[in-house]
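Only one protein chain is missing from this complex, and each of the others stays in its spot.
Moving on to chain A:
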Amino acid sequence: MAVASSLVLLASACGGDEEAGGGATTGGALEGRGPITFATGKDTSGFLPAQVSAWNSQHPEEKVTVVELPESADGQRQQMVQASQNKQDSFSVLNLDVVWTAEFAANRWVEEIPRDSFPSLSAAIPATIKTAEYRGKLYAVPITSDGGMLYYRKDLLTKAGVQPPATWAEMATACQKVQALPEGKGMGCYAGQFEKYEGLTVNFSEAINGAGGVVVGEDGKPNVDTPEALAGLEFLVNAFKSGAIPKAAITYKEEEGRRAFQDGKLLFHRQWPYQYALASKTDGSSKVVGKFAVAPLPGLNGPGVSTLGGHNYAISAFAKNKASAADFIKFMASEERQSANLQASSQAPAWASLYDDTALQAKFPYLTPLKASIEKAQPRPAVVKYGDVTAAIQEAAYDALTEKKQPKQALTDLQTKLSSLITQ
């Protein structure tokens, strides 16, 4: 019994051995044609088979087989890491979350992407390309992007006679005016994702960037113990203290917050684009159908800064048919495929001009604010030990929000911790 307890860990531990033997993989030429595999998270939209069969019908000799990984990001990363550590060619093309780029690049698990031969790069929103870079070199191709937006109750703001806020102070004033209305009584002002998980890293970074601070600077060094960062963190801490952010929001991930917004309990909500369609559903699940709109995130002295989400496609260093893999990525990154994917799955594309397409704008009214959000958005730290870095950020943010630590102290401790983790 006792033995069984450690077995699971031990079994996974065995994978580490393999690293010792193999030589370095050579970068450069992407050669080899033939069938390839595409490893991606569970396809919740159901549209992926159509995309892939479009490729397969044009390239019968280079058929793509989709390998569906778990729905959770951690589960996907684990399988990709395992296959890479064992130098298996089971996944030719990897669908990487933007925060994994550094880890996969530094371990040489993915090939460097020659920028000249990928035309889609020049059409992509520049911010999305930053998420695929490690130390100035490109290791993946942006396919989908994501940015936070401010969902607000249009009906209540109109009634109170206020404009959508561009700053945190305006947001607070707007909220007070709405709370003075009979409909707005007891309503929560604002919420984001504040449970201790990746979402907190996103929201914490946005607060800090929105006040002009950084978590990790352009030079790749942590620089979070600054007055700007403190102002950003204090916005969140004070909003919790004053009750502007409801107490329960400390337990909110995306879905808990979405329920609160859809139940009409929140005036402002920081959320990803996916909420738009769900909150507009007329099956009775949402009480705010037609009553809300989106705006770019507010900041300290002007518009705020979103944290970048999204997925990039990379070529495994252990793939046999790398030329086919590169072509498949080009295919999926093309305007036609990205447009089709946006329409079917409503995932934000990396292709910039799609946001300005009037037909698409009619279908997705949030495209304009979303583009503004993504264009200004900042990536999360591109560090090899991302798991440790994000855990440290969450620890600091959570301690400050739950008043276990003073904001200043939390940032000083975070700076120390990040300095020891980021040594590149």
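Heads up, the rule we're going with is that contacts are C-beta pairs under 8 Å (C-beta built on N, C-alpha and C of every residue); 3 or more make two chains touch, one makes a residue touch a chain; residues count from 1.
Methods note: contacts and distances are computed from a predicted model.
Student: From the names "Carbon monoxide dehydrogenase medium subunit", "Formate hydrogenlyase subunit 4", "Multiple sugar transport system permease protein" or "Anti-sigma F factor", which one matches the UniProt record for the unseen chain?
Tutor: UniProt lists the chain left out of the view as "Multiple sugar transport system permease protein".
Student: Could you tell which one of A:106, A:123 or A:289 touches the chain left off the display?
Tutor: A:106
Student: Tell me which of A:62, A:97 or A:195 is the one touching the absent chain.
Tutor: Touches the omitted chain: A:195.
Student: Tell me which residue among A:66, A:323 or A:391 touches the hidden chain in the full complex.
Tutor: Going through A:66, A:323 or A:391 one by one, A:391 is the residue touching the chain not shown.
Student: Using the touch rule from the top, list residues of chain A that touch the missing partner.
Tutor: 1-3, 5-7, 9-17, 19-20, 22, 24, 74, 78, 81, 85, 105-108, 134-135, 195-197, 247-248, 250-252, 256, 259-260, 384-385, 387-388, 391, 394-395, 402, 404, 423-424
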